[in-house]
Every structure is written in structure tokens, then in C-alpha cells.
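To start, I am sharing the structure in question, which I have written as C-alpha cells.
For this view, one protein chain was removed and the others were kept in their places.
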Amino acid sequence: MADNYSFEYFTVQFPANHQYVAHVEINRPERLNAFIEVMWENMAQIFNKLSSDPRVRAIVLSGAGERAFTTGLDVKAASEGLLSSDTKTDPARKAVDLRRHITAFQDCVTAVERCEKPVIVALHGFSLGLGIDLSTATDVRLCARDTRFGVKEVDIGLAADVGTLSRLPKVVGNYGWVKEVALTAREFGAEEALRVGFVNAVYDNREATIAAAFKLASLMASKSPVAVQGTKEILNFSRDHSVQDGLRYTSVWNSAALQTQDVSAALLSGLQKRTPTFEKL
Amino acid sequence: MADNYSFEYFTVQFPANHQYVAHVEINRPERLNAFIEVMWENMAQIFNKLSSDPRVRAIVLSGAGERAFTTGLDVKAASEGLLSSDTKTDPARKAVDLRRHITAFQDCVTAVERCEKPVIVALHGFSLGLGIDLSTATDVRLCARDTRFGVKEVDIGLAADVGTLSRLPKVVGNYGWVKEVALTAREFGAEEALRVGFVNAVYDNREATIAAAFKLASLMASKSPVAVQGTKEILNFSRDHSVQDGLRYTSVWNSAALQTQDVSAALLSGLQKRTPTFEKL
Amino acid sequence: MADNYSFEYFTVQFPANHQYVAHVEINRPERLNAFIEVMWENMAQIFNKLSSDPRVRAIVLSGAGERAFTTGLDVKAASEGLLSSDTKTDPARKAVDLRRHITAFQDCVTAVERCEKPVIVALHGFSLGLGIDLSTATDVRLCARDTRFGVKEVDIGLAADVGTLSRLPKVVGNYGWVKEVALTAREFGAEEALRVGFVNAVYDNREATIAAAFKLASLMASKSPVAVQGTKEILNFSRDHSVQDGLRYTSVWNSAALQTQDVSAALLSGLQKRTPTFEKL
Amino acid sequence: MADNYSFEYFTVQFPANHQYVAHVEINRPERLNAFIEVMWENMAQIFNKLSSDPRVRAIVLSGAGERAFTTGLDVKAASEGLLSSDTKTDPARKAVDLRRHITAFQDCVTAVERCEKPVIVALHGFSLGLGIDLSTATDVRLCARDTRFGVKEVDIGLAADVGTLSRLPKVVGNYGWVKEVALTAREFGAEEALRVGFVNAVYDNREATIAAAFKLASLMASKSPVAVQGTKEILNFSRDHSVQDGLRYTSVWNSAALQTQDVSAALLSGLQKRTPTFEKL
Amino acid sequence: MADNYSFEYFTVQFPANHQYVAHVEINRPERLNAFIEVMWENMAQIFNKLSSDPRVRAIVLSGAGERAFTTGLDVKAASEGLLSSDTKTDPARKAVDLRRHITAFQDCVTAVERCEKPVIVALHGFSLGLGIDLSTATDVRLCARDTRFGVKEVDIGLAADVGTLSRLPKVVGNYGWVKEVALTAREFGAEEALRVGFVNAVYDNREATIAAAFKLASLMASKSPVAVQGTKEILNFSRDHSVQDGLRYTSVWNSAALQTQDVSAALLSGLQKRTPTFEKL
Partner (left out) sequence: MADNYSFEYFTVQFPANHQYVAHVEINRPERLNAFIEVMWENMAQIFNKLSSDPRVRAIVLSGAGERAFTTGLDVKAASEGLLSSDTKTDPARKAVDLRRHITAFQDCVTAVERCEKPVIVALHGFSLGLGIDLSTATDVRLCARDTRFGVKEVDIGLAADVGTLSRLPKVVGNYGWVKEVALTAREFGAEEALRVGFVNAVYDNREATIAAAFKLASLMASKSPVAVQGTKEILNFSRDHSVQDGLRYTSVWNSAALQTQDVSAALLSGLQKRTPTFEKL
């Protein structure tokens, strides 16, 4: 089955020692994991597949190579691509092409957020531009001490448009700081990321970060998948709606979810001090 | 009048030395203040009453006994109740029962948020599950150093459904942390709660926390009730709406509220360096 | 051209050593920069003008005099004004006057938020009431160590109504803290403001704060104005909308903005290690 | 059990020849069914009860007596009540009382909309003021040829505040007509109501209207209650949300509802050309 | 005072025989009332002024000359203006200019909607393009039999951008028809406009239409201005919000408005069968 997850620039693994946890790794280290178009399309396919893969209950996302999670969009490839090949001269028609392109790109990043299983990202080294867009679409961000973050888009003359500007202010409760890093493109490090709440914890290096991500993912994967996936969905819904709408959605969601056998399985295991097992989902 | 506030599992008091402050205490310490159905119904009645009781301008909520604010829903009672007694076999019909039940439960917690007077919760010991739901519906959270917090619902196979998942992300500006504690059910302590902004301050023990809550409540109760209650209402409205909608609502609200005699009373007292008194509301 | 920006209670300057940066200073130091009606009208005019002034790419806002950024509304003048002069006795008709007045006032503060260029406020000394409303409408807040902040409105019998209650909870991700300072009117200092994320940084004194604000503004002004202004607009839009709506708005916005020559100018400068210049906007 | 539904000013019946249909009649004909405070409280109790009463799958609402469905609020009683008894002089405090009162009143009308079963109103004679508020909270409006409608509130110096102004523009797709009748208080008849879509059909007289309402209610009551109640809920949710939110809510709702045995019961009955029976809900 | 309302292309009158009614007429008949830039700026000034002018309680809007209400934007003047004079070549910078221009234009049309008094438009002859934008911002539309309507913008290569596409679907409850006329630019006449609910009534000619508009305006102007203006505001708020939000806004609005003396004035006049008079607003 593993070959279903074969992609040139991504490795997807199901480590035996981490039951129900998938590991997705961006794998273009020679280019510091910079993204070319096929990569974000692949990424969407991977997360769409994992979303309904019953073997998976939590996901770790990381970048291959010691130097970077990702430096973001491969600007060189991008500038040779879309814009240069476009021979249109009518600005309105160019705008249509650009909008379709941006929307397609956004949808790929949103696939990470829409994935029904929790996604924990392990960041290290350069984590710039698209690296921020991507990580704001995950559920939990962990990072290595050497991570260099940056919302770099204004440095190349554009406003970030695949997620950072929409999600970052809802991820980090310090709007002045968001404005500062987005309007100046200045880089920031792991400690600052921890202080403002962008990452949950900082580890010594890439390996330790990935190990911590697996530990956290395994913990989530050991719980009822009905409970965990419902919790992710309701939290994401609530972020974008009023409290009253959030409560209403929750009550409808749980009207089915509470009928699960996981509740009695969990309660019984609790009483018997043993680890519950839950039917696949 | 006090007997209007007589409930088996709650004590409601109006301490003489804290003018305009009511004290609501969950009072089932032998069960660590775990909630059974009658309790959340009572709680709603209490806060609905306090909401329009002119003797009250601020409220302190705490839990009786040294060991727990509350351990949350009384799971044992719950499992003997609704689910077991329900003989329906059609999942759609069970869903209707569950949804009505969740909605009724949510409404009881929302009664705390809808209460027109500020509510300060003094947390200590176990403050789990429903304890989090409840405290996110209050205005200010204070806690004792020994407090053990936890969004425990996934540990019993369900997504929290009476408020935590809708309110916690709007109370704490660290979405990754919210995801982590909600998806893992791991407990956290007072210092972590302070660091992420879940509580405003930490005190040595239960008594000191309640004392601090009273001090804060008394300070709020000493201000114009027109001003304080308007401030709470507008803040809650704004949380769920755009800035532009918030401003529009504010202008309409204050078009009546600014006609209060409290403004001149407050200004005059300020000039005369004396404590203003405000007509009951 | 400078005379277009002549106002009795504001100075507007374009410092030669800070290209593309405008400096707006509240200039009524003898009254601790307290606002009278003409001042907020002037303020709106200034920011509306700066919004489309091609010489300007970032703005520093500060208060003249050592003692205060502003103590807020000039209560004395206000109480001699609107309310006292109003001879209407019908509360509904008074309400209409008050609502129109509040709305007009709100619109002036909103002019700061709507200004298309980033605004960095340098706070010092007393920064009370309207000082908070105003600074929540800017993009980044810096302050001097001596700053005394306070949402003081409840102390004069009213709920803040020109922006604080709508914007502060979206600026600071600690809702309990917002409730506490707004419901008690207690003052807080620079360190607390930093800790909760209300300000981005604290400096030794007024001068150092203004200098830091200029440095930050200059940095923003050195970037592509298409990128910077788009970033501000999209961040503000996203604050008030769902992630999905934010992404959709972004794709439409960038369908025009990405056609800018600034992208190639920025990329080329990057390759050539020189500072890019961008056409005026 | 009928006595559970005993109220002085309402009759609630369960006609034997209309299985699963309840009949609620406003019963104060000597006062043209004008509402006094106890009546709207009773009405809320009735509809809250019917909402979860398994004997009921559809409801007919009508008014007793030949002359009026209702002439609306009993102005005389109202003016002797709240306003006159209120000895408060502070306009802000009066505003609090009024707001609580309006909200309580609105909640009673909203109880009709929130009732999980479809409500068909049979209108006749005077159907003014509150009669419009009430009928916009029902699902289908039928009327007799003699019905006199009117949004009469501006004629007594106030804007309608218990539902008409919020619901009427969403019930009738002719906004100019809504503005006209609400801003002038002019009455309109059955034919005009039919033409603009306010009523679904017009009948010769009160009896024929009620008979038609029963026929329609019986038809709805003969369908799967899971399907009918889900349809009402989703339609009401969708009215207040975007299409995308409506679809999302629908998918969650039906994830439980589609598990009903009613689907196979309905399909089988269809094949066998017989009337299906559905388990109580 | 009349000279305050002096504008080259508009006449504003206060007919003696229509108390409290203002008459605004577009007055460039030699150009079929086509709009040049100064005209929409003037229009905004006029409606902003009328909004708080206590002499005015309702407004009639019409077009001078027999041939047209307005043929819309003066395309010739427009094409000689903004676009041709703009020497910018960067599409992103052009986009900024265009967006500012559109927004300014939209705000002028929105001034008609924001005007606190009801606006009745009397349409005749050519009522194209901007004529539709404008009339959807009014409260009631009446027209002469000869009126030629058309959402003509696609015929000149653009999507209507000053209001029609946002307001028309909320004015007319036939979305397919809106799509058809907006996507084809086909003209339609008075009868079709009446049938789909775009206009409230059709009259024989321009004079009869204006007379009917005055009659309707006078009727609205004879009612309590507190009630009428509140009704307009709440209807417009409700159009853009959920029913629940509409009800909440209404309760706050009326908490001040119900304190008006107009209620007792209206009730008393009703009992005494005489015409009430209301204090100016």
C-alpha cells in the first residue's frame, strides 16, 4: 500500500513504532525544500488521502535535510513559470489567470487544515514564506532551536497570499507582532516564536523536534479517533464563527458522535486501568 | 430574600463586607463538585436571577472543599442516566435526544456568560472538563497554585460540547496550545495557565484566590453599574462580530447609556475626591 | 505642500532623514494632549490625506510634551459641550443626537485604521482612554518605560465607545486581561503591556520610543509599497472574516497586485545585492 | 395528558382525525385576541412543549372568534403595565428594563420559530402588529379572504421590535413592499398578501382556512418526522448563513439523520404502494 | 436656509404643501441626467445633510426633464477623465487608483441608503446603469409607465460596481431574473419591474409618479419620526444579519427609542381621533 503514497518530492511513512501515526516529509533538500508547483499539488493529494486513511490518526510533517524545513516558494522556478510564459497583455485577463493560480495554490495549503487528523509540524532551519503559510494550516507547531522564521513575501514585492495573512492572526494572539513581522519581513527565531505562541515548544535540534512531534502525535493517536477528530473539526469551525454558532454546530456534530462505542470503551478502560483500543475510523 | 437562592448543591451568599458582590459556590465537595444534571439547571437559574438582581453588581464563583473546583461532569451519574435509559434504537432518533440534551446543557453554561454582571471565577484543585467549559464562560479567571486544569473530554471518548471548544480559542490567544491541550487531554498547572493567559493571576491557595476574586469583584462593583454592564455586553458582542459591527452596536448601546446620571455622579465625585454612589440597577 | 497639513493641535512632518515616513504628533501638551472635538476631526483629515499621499509609505504617531501621549477626551470641554448644550428632553431624541455624535467620533478613529499606510504609535506618559482607542486602531504599538495605560471610561460612568471595546480583544489574545482592565479601569504599565502583547517593545523614554518607531517605519517604507499596503489591508480584512473569506479576498486582491513591476524590481535587487527602488504609489 | 396544555388564553387540542397534528388557538376573542403579558409567556411554554412532544409532527396556529387572529399587543394593558409602573427616572436604567422586557418578549415569539415541528398559521380578520411578528415566525401562512394585515407599530410611535422587522424581509422577497408597509403602517388585504408571497394561499373564510391548514399539516405529519424536522431546521439555518455554511451544517446534520430506519421504511412503502408508518420522535 | 442646498446639478426643495418632505431632483436634463463626478459628490452631501435636517422626515428623489431619470454615468466624461488622464503603467498602481475611485463613488451612493429618513424614488424614462444602483439604495421605488430600466454595465465591458450587484438581489426576490438582466444588459419596462417587485407601483407618467411619491412620503412624514427612522434602520440592519442578530440590535435600539414621548402622543391622538404632532428630530 505504501506505493500509493509515492511522490518524487515527498516521503510518506508509517513508522512501526508509532501506531496510527503517519510521517510526511518534504524531500527536496538539495534545494532547501523550496516548493515547485508539482509539490504543492502532491501535498494536497497526500493530505486528502491521509484524511480518510483508517490507518492514520495523527500526522507529523517535517522537512528533509539539516538546513531547512522549507525556504518557501522556489522563486526562480516560479518566475520562469507562470508569469514569464504568460503572453497575455490585458491586465484583466492576466488577473483571471493569477486568481485561478492563487486559488489553486491556496486550496493545496488548505488541504492540510481540512485533513481530519491532527497535524503536528516539526520546524527547523529556514522556515520562510510558504513555510509559515503551511505551518499555520497545521494544528501544533514545534521547532528546533536553530529555526529561522520569516514572513518574507514583502521582500519580493508581494503580499503573502496562500494563507499566512488569513491564519496567522488567528493562531497568534498578538496582532501588533503579526503586523510587525508581516510588514517588515524581518526574520525571527525559535525563542521569539515561543514567546508569542507561534510554536508550542522548542527543542535542541531537528531530530529532537521530530521525536517530540512523534511523541505528541502518538499521544493523540492513542485516544478515541472519534473524539480527536471531532475536537479538531469543532475547534476549526469555532475559530471562524460566533460562540453561538459554534455551540449549535457542536451539538449537531456530537448528536452522532456521542453514539460511538468509544465512550464506553474509554470509560471501561479507565476503570480497569488499561489502555483502550478503538475501532478503526 | 436569601431563600430565593436556596439550592441543594450551590450556596449563594451576599457577604456584608463586599457591597454588591454575590458569592456563588458549587457545593458538592464530597464528590469533588462533580456535576449532576440538577446542578447545571440550578446554576442557570442562579445566574439568570443574579443577572437582574439589583443588589448585585459583580459575582464570585468558586468551588467548596479543598480538593476541587470541579472534576467536571459526574460521569458515573451521566452514564447511568441519559444514555443507558434510552431504549431507542434508531440512531437518528437518538441523535435528536442527544442534541436536545446538549443544547439544554450548553444553555445552562451560557447563562453564566449572559449574566449581565461580571463573573470572576476562583479556581483551585481539580478544575477539569466542565470546569474549563464553565470558566471560559466567566469574565476573569483567577487560580490557586495547586490547580490542575484539563480539557479531559477526549479521554472519555468525546469532543467537549458545552463550550470549551467554542470559547477557549477566543479566551486564549495561542491556538496551537489550545489544540494541544484539547487533542491530548493532558493536564496543566497554574503557571502554564498564567503563561498562556488562561488565568489572570495565581495565588497561594484556595482562600487567597477567593479573597483576590472578592477584591477584584468589589472594585468592579464600586464603579457605575451602567458603565460596567455595558462594557461587559459590548466586549462579548465584539468578540463575535467584525470591528465595524462592534462599533455600530456600541453607538446604539451608548445612545441610551450615556444619558445616565452616573456620568455626572462619577465626574463630580472625581473632582471632589470622594467615592461616588450610583443608583441601583 | 507642508501647509496642506497645518492644524492647530497637530504637527505633521516629513523628516528628510526618513524617506517616505510621515510624523504626526498630537500637539496640545499644555493640556496633556487631551482631545477636544476639533482635534479628532483634524486627525481624520490628516490620516485620510496621508492615506493617498504618494510621498508617504509609513507613519509615526506620537504625542508632544514629556508627560502624556494623551489623557484622552477632554472631559471638561466635553461636559461643557454636547450634553450640556442639548436642551432636548425626549430621551429618544437625545439618543439620536448621541448616536450621531458617537458615530462621527468613531469614524475619526477608524480613519487611522483605514489609512492605507502602516501606522506605528509611540506611546509615553499618560496614555489613557482615547489613547487606548487610538492606539488599537494603529498597526504597531511601541512605548516608553514610563507609560501609564488605562481604559478609564468606567471611571467616568460610561462604556468606552470609540473603539477600544471592539478592537482591544482582537489586538491582545488574553481576553481575561482585557475584561479585567476594561471592567476595573485600573492602570497598567509598560511591562504589563509588553507581557500581554499590547505593545511590541518598551524603550527607555519618549525619545528612544519615537526613534525606534522611526526605525521601524523606515524599514516598512523601504519595502515595495504595493506589498506593504496589500499586507495591511489583507490582515485587517482577515481579522473580521473567516479564513475562507480571507483567502478569497486575498486571491482577488493579488490578482491585480501581483502584476506590479515591484516583484521583478525586488527580485533583481535581491540578486544584485542592492536596495530596490519602487515607483511612487 | 391534555391538562398539561391547559392555559387560560390558549386552547391546545389534538384532533383525533388529524393524526400527529396539534391545534393551538389564541383564545381571548372578546378582546380580539389582543396579547397581554401572560399570553406570550404561555405561548412560549406551549411551543416549547410541543417541540419535543412525540405525539406531534405538525402544528396549526389560529385565533378564536370570527373577528380577529389578533389585533396585536393589548396596548391598553401594556401602557398600564411596564411603562407606567416604572418609577425609574434615569434613562439608562429605564433602557435596561426595556431591553430585558423586549428580549423576553422576542424569546417568546422565537419559541414558535425554534419549535422543531412545522407550524402553519391560519390567519383571518384583524391580523395586526404582533400578528405579523408571530406569523413571520411560523413556516407557512394561509389566510381568509377577509384578513386585514398591518405592521401597525409606527402608528403608535414605535418600531416593531419582536420580530417583524428582522423576519419579514427574509419571508417576502420584495424589499420595497416591506419598506412601504412597515414605514406607513397601511393595512393590506389577502390578495396583496398573496401577490407578494406573504401568504401561500387565500381561502373563503376562517373555517376554510383552518381546514386547509389542517390538510397541509396532516400531509407534513404523514411524512418521516426525521426528514420533516431536519428540513425545517436546515432551511432556518440556511436563511441566516452563507450557502457554504449551510451545506456544511447540512452534511453534519444528515450524518446522523440518514442512519434512520425511516429511509428504508419510506422506500419500501413506496415500492409496495402503501402508507409508511414511522416510529415516534 | 435653502441656499445651503444649492448645487448646480441638483435642485433641493421643501414644498410647502408637503410638510417635512424634501424633494431632491437630478437636474441635468440636457444630458439626460447623466452623472459626472461632481454630481455624485454633491448627491452625497445632499443626503448627508438631509439625514440630520430636522425639517425633513421623508425624501422624494426624481429626475428633471421628460426623457430620463438618468442614463447613468456620463460615459463620455468618464472616459475623458480618470482612465485617460492616468499615465501610470504599473497595473498594480492603476488598481489602487481605481479601487480608491470606486470606493469613493460607492460611498456616495451609500449615502442615500444611510440617510436616516425614508427615500422614495420616482423613476421615469431612461433609468439605466447608475439609475439602478441609485434606486436600489432608496427605500421604495415607484415608476412611470414609460420607464426603461437596464443594468447596462456589461454592455460597456464592466461589472456594475457602485451597488446594483450587491443590493439588487436583496431588493428583488427572484435571483434568476436578477442574473438574467445583469448578465445580458437587456432593458425591461415598468410592467416587468412591477411583476418582479423592483417597483412598488406604476403610474401613467412622470408627473403622476412624482405625485404618488409625494403622497407616500407625506404619509411617512406624518408618523412619529422616532418610529419611522428606527424602522428604516432596523430593516437595513436586519437585511445584512441573521435573525438573531437583528433581534438583538432591535432590542438595544428600542431600549432608548421606546422612551420617546411620541408613544403617548400617538396613543392619545388615536383615542382622540386627531392627528398627532411630534417634536422635531
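Each chain gets a letter, A, B, C, D and E, in the order it is written, and its residues are counted from 1.
What we mean here is this: a residue touches a chain if its C-beta (ideal position, glycine included) is under 8 Å from a C-beta of that chain, and two chains touch if they have at least 3 such contacts.
None of these values were measured; they are calculated from a predicted model.
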Touching the absent chain when the full complex is considered, from D:Tyr5, D:Phe126, D:Phe149 or D:Phe198: D:Phe198
Contact residue for the chain not shown (choose from A:Ala95, A:Ala182 or A:Val228): A:Ala95
Footprint left on subunit C by the chain that the document does not show: 237, 245, 248-249, 252-253, 255-256, 259
Contact footprint on subunit A, counting only the chain that is left out: 52, 90-93, 95-96, 100, 226, 229, 256-262, 279, 281
Touching residues (missing chain, whole complex) on subunit D: 118, 139-141, 170-174, 197-200, 216, 219-220, 223-224, 226-228, 230-235, 238-239, 242-244, 246-248, 250-260, 262-267, 270, 278
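Note that in this section only the chains that are shown with their structure count from here on.
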Chain pair repeating A-C, as identified from D-E, A-E or B-D when over half of the contact pairs by residue number coincide: D-E
Whole-Å separation of chain centres (CA-atom averages), subunit B against subunit E: 47
Where subunit D touches two or more other chains, by residue: 91, 94-96, 256, 259
